[in-house]
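As you look at this complex, bear in mind that one protein chain is not there, while each of the others sits in place.
Let's turn to chain A:
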């Protein structure tokens, strides 16, 4: 079994899933206890995330979120009930 990163193409690549989520709601869970829900506008190689209509308890119009603290990305998620 080769140890190279040529993984089986029938599996789901993580960044492909994030890419499919562009234009939809996404719920982002940070390393600490912060979470953000919004509409995903885009992301880069380091998974910095550009959002609109972010809900972080306070409403934000657009936000460029630094990818350093992102732990999980949940497509279509609405986050916990507020």
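Assorted remarks:
Assume a residue touches a chain if its C-beta (ideal position, glycine included) is under 8 Å from a C-beta of that chain, and two chains touch if they have at least 3 such contacts; residues count from 1.
In this text, contacts and distances are computed from a predicted model.
Protein name for the hidden chain, per its UniProt entry and selected from "ATP synthase membrane subunit 6.8PL", "Geranylgeranyl transferase type-1 subunit beta", "Myotubularin-related protein 9" or "U6 snRNA-associated Sm-like protein LSm7": "U6 snRNA-associated Sm-like protein LSm7".
The set of chain A residues touching the chain not shown comprises 1, 3-5, 7-8, 11-18, 29-32, 47, 67-68, 70-77, 80.
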